[in-house]
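Note that one protein chain of the assembly has been removed; the remaining protein chains are unaltered in position.
Chain IDs A, B and C follow the sequence of writing; residue 1 opens each chain.
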Amino acid sequence: MLTVYHYLGLSAILFALGTYGVLTRRNAIVIFMCIELMLNAVNLTFISLSSYLNNLDGQIFVFFVMSVAAAEAAVGLALMIAFFRNKESVEVEDFNLLKW
Amino acid sequence: MELLFFYLVALVAILSAFMVVKCKNPVNSAISLVMTFFCLAILYVMLYAPFMAAVQVLVYAGAIMVLILFVIMLLNLGPEMMERFQHGVVGGAIVAGIVMIQAVMFVNRGEMAGISGDVTRDQVLEVGHMELIGMKLFTEFMLPFQIAGILLLIAIVGALVLAKKEV
Amino acid sequence: MTDHLLSLMTFFPILGMVLLLFIPRDNHGLLKSFTLVVTLVTFVISLPLAFDDVFKTSAAFHYTEFARWISVGDYFQMNYNIGVDGISLWLVLLTTFIMPVTVLSTWKAVDKNVKGFMALMLLLETAMLGAFISLDLFLFYIFWELMLIPMYFMIGIWGGKNRIYAAVKFFIYTAVGSLLMLVAIIYVYYLSLQSGVAFENGFSILHFYRLDIPLDLQIWLFLAFAFSFAIKVPMFPVHTWLPDAHTEAPTAGSVILAAILLKMGTYGYLRFAMPLFPDATFKFIPFLSVLAVIGIIYGALVAMMQDDVKKLVAYSSVSHLGFVMLGLFALNLQGFAGGMIQMINHGISTGALFLIVGFIYERRHTRLIADFGGLAKQMPVFATIFMIVTFSSIGLPGTNGFVGEFLILMGAFESDLRWFAVIATTGVIFAAVYMLWMFQRVMFGELKNPANQKLQDLNAREVALMMPLLLFVFWIGLYPNTFFEKMNPALENMVQQIKGRQMAQVEVVDTLAHHDALLK
Partner (left out) sequence: MYDKLWLIPFFPLLGSIINGLLGKKIKNETIIGGIGTLAIFSSFIVSVLCFMELRLDTVKSHQQVIASWMSVGNLQIEWGFLLDPLSAVMLLVVTGVGSLIHLYSIGYMHGEEGFYRYFSYLNLFAFSMLMLVLGNNAMVMFVGWEGVGLCSYLLIGYYFHKQSAGDAAKKAFVVNRIGDFGFLLGIFLLFWTLGSEHGIWTLNFVEIAQHGHLLGAGSVVVTIITLCFFLGATGKSAQIPLYTWLPDAMEGPTPVSALIHAATMVTAGVYMIGRMNGLFAMAPDTMLVIAIVGAATAIFAASIGLAQNDIKRVLAYSTVSQLGYMFLAMGVGAFTAGIFHLMTHAFFKACLFLGSGSVIHAMHHALHKAHAHDDPQDMRNMGGLRKHMPITFLTFLISTIAIAGLPGLSGFFSKDEILLWSLAGNRGHWLLWLVASLAAGMTAFYMFRLVFMTFFGKERIAEKAKSYLHESPLVITIPLIVLAVLAVFGGYLNVPAVLGGAHRLETFLSPVFGAAQQAYGIEPPHMSHAAEYGLMGLAVGIALVGIGLAYLMYVKNPEMPAQLVAKAQGLYRAIFNKWYVDEIYDALFVNPTKKAGTFLWKGFDVVVVDGIVNGVGYIVKGFSGALRLTQSGLVHNYALAMVVGVIVMVAYYVFG
């Protein structure tokens, strides 16, 4: 029998994979994609619980998460371009001006 | 049958997600991510949320991923950048593992205490998912909805300003 | 109209500020005149308060307004709860009165980013008025913090050479105190909920006044309030922000700082710290009175040796406010009335002194006493005005300073602070020493410095802005009853409130002791 726990488990795995990516990758765009992955893992949790509880609120929330993700993508990628223009690189090690 | 199908889709999703993390070439990562998104869309359908699945495909797989791909292409990241594409693998794996274990334990120990609603799966099929979402979005969540619109507008303006040549 | 007089008065400057934003930034004349008009209108709006005879007989709050404002669930509520009584009345009027004068003084002094300066001035006026009329502690706190911001920028942007240091010092000093106060405010609210006051009343001080807080708690809460207000007053030894802030601030900033912001501290003691925690007040009065008296003498001695006129005036403020604090700690009508009138006096006299320093600074771009000398010959009108203000600051009978100091000392003498009063009276001598010595070095002697020989005497605008201040110097000096008759009922009530509570407390303790004895 397919239960909500299956979905939650999958969500956990995807979230962990996203975390792993964020922590290990050097390319900012890939990190960005990993963040999207994490967001999607969370979305999956929302929708599965929403379906399980017969309550649409969770799905509405996903909707907003998506709009935030979209906004984030637009601004984040624009930042990436601006950064690349200055540094000829998108590696996060080069994003180190903001330090002591 | 349903369970089997779930496992299949889940396997694909996990594998493609792993590809996202592990591919040297960002383009490959992006394509893998699209795959993950599709898998999730399938799962949404299984969860009786067809509209969300559609939006998932449209927004994520469509809009966002295309944008990312465009940027990758635009920046034309050469292979020399992929030499050392990752670092701290072991540490990252450990931390991510802890996160996963914790999440699983959290789910196991926790109780379902959410507020149950009255939107049954039959109703979804009967009335239509889109209509239900729409009803909720334009009545109860009207204000957040508008704010989301403003957020997107600001994001557009922000992106324009940031990406302009001379800032 | 009168129902919302206070709100109108308080928020009119903000309205003006918003309109000000539409004036082109280069049109300095228009910006200044507009601000002047806004402050003048605010003053006119506040005038009905001065002529309202209700304060002569009633100690209660009038012109009250109430509106629910921020509520979180059923455990947090703060209200827009305002009103004036005989105590805040005069401070409100002092504020609305000083502001036009101050704006007028900026005519030539400020030419950098005039728009920003004027906007800050108006914002500051709203904040100050709001703080004086708040009957909700939380509302008070909001206005209290709001005052900090414009002042910080005024010092930091338009200040002198060392302005950043002064501004940061001012800000941090004050912020440290006010954060402690915030914690105490929240705790008092918690206590009021505990004791069954309905949460809808919010942080209403009228309800807080009736709380019966145990002494050990009172002590901590009082300390938090007292520390915060002591910094603002400023009392020795937390006064060192004042000389720096005053010296670096632009003239208008100094005037407002001296005339009104410092009064927040003393007003805070009178309105909040003492009546809210009367038992603790009694416990700490000896200690605080020592600080007040040290402040009087210390401020005077340090002022005496200053070589910068503005710094001298700043230290004299420490001395004068020591007097105010001593009056408040006397806990009787004379002391309170003296303290109140001295608050107004200090606003007028020291405000005028800062304006005067501003006048010569504008002309010579120096404030060092050594750079002057013999100005009386070159600037007779200035000399006359300066002299009147000097003597008002010294406390010559017939001018305002005397009435305040006399009543304060009289009040202190009639209370348990007799010896403090005796020591404080020597401050009267030192005041003459430092003020007259400064006056002599600046105004008397030969006109040696060639740069001083071409000094212009005051122009019509400058005389005009000093005139209202001089009027009040003599008014308060000769017929202070105008002010006393309206503040006395409220002050008397306040004395009763603080002292009455104390007596009740003693009674309870006594009966308990009696009870114990019976049991044995």
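We take it that contacts are C-beta pairs under 8 Å (C-beta built on N, C-alpha and C of every residue); 3 or more make two chains touch, one makes a residue touch a chain.
A quick note: this is a predicted structure, and the numbers were derived from the prediction, not measured.
Participant: Which shown chains does the chain we cannot see touch?
Facilitator: Counted over the whole complex, the chain not pictured touches A, B, C.
Participant: Of C:Leu31, C:Leu276, C:Val324 or C:Ala337, which one is in contact with the hidden chain?
Facilitator: C:Ala337
Participant: Residue by residue, what part of chain A touches the chain that was omitted?
Facilitator: 19, 22-23, 28, 31, 92-93, 95-100
Participant: What chain C residues would touch the chain not displayed?
Facilitator: These residues touch the chain not displayed: 169, 172-173, 237-241, 243, 298, 301-306, 332-334, 337-338, 374, 376-377, 380, 391, 396-398, 402-403, 406-407, 409-410, 413-414, 421-422, 425-426, 428-429, 432-433, 436-437, 440, 443-447, 478-481, 484-485, 488, 492.
Participant: Write the list of chain B residues that the hidden chain touches.
Facilitator: So the residues of chain B touching the unseen chain are 87-88, 91, 95, 98-99, 102-103, 105-106, 109.
What we mean here is this: only the chains that are shown with their structure count from here on.
Participant: Building nodes from the protein chains and edges from chain pairs that touch, which of line, ring, star, complete or other describes the result?
Facilitator: It is other, because the touches fit no line, ring, star or complete pattern.
Participant: Based on CA centres, what chain would you say lies at the far end from chain B?
Facilitator: The most distant chain relative to chain B turns out to be C.
Participant: Approximately how many whole Å separate the CA-defined centres of chain B and chain C?
Facilitator: 59
Participant: Would you kindly tell me how far, in whole Å, the mean C-alpha position of chain B lies from that of chain A?
Facilitator: For chain A versus chain B, the centre distance works out to 7 Å.
Participant: Roughly how many whole angstrom separate the Cα centroids of chain A and chain C?
Facilitator: About 54 Å separates the centre of chain A from that of chain C.
Participant: Two or more other chains touching the same residue: where does that happen in chain A?
Facilitator: There are none in chain A.
Participant: For chain B, which residues are in contact with chain A within the complex?
Facilitator: 2-3, 6, 10, 13-14, 17-18, 20-21, 26, 29-30, 33, 36-37, 40, 43-44, 46-49, 51-52, 55-56, 59-60, 63-64, 67-68, 71-72, 74-75, 77, 81, 84-89, 91-93, 95-97, 99-100, 103-104, 107, 112, 114-121, 132-133, 136-137, 141, 144, 148, 151-152, 154-156, 158-163, 165, 167
Participant: For a test of understanding, state which residues of chain A touch chain B in their complex under the given definition.
Facilitator: 1-2, 5-21, 23-27, 29-30, 32-34, 36-37, 40, 43-44, 47-57, 59-60, 62-64, 66-75, 77-82, 84-85, 89-91
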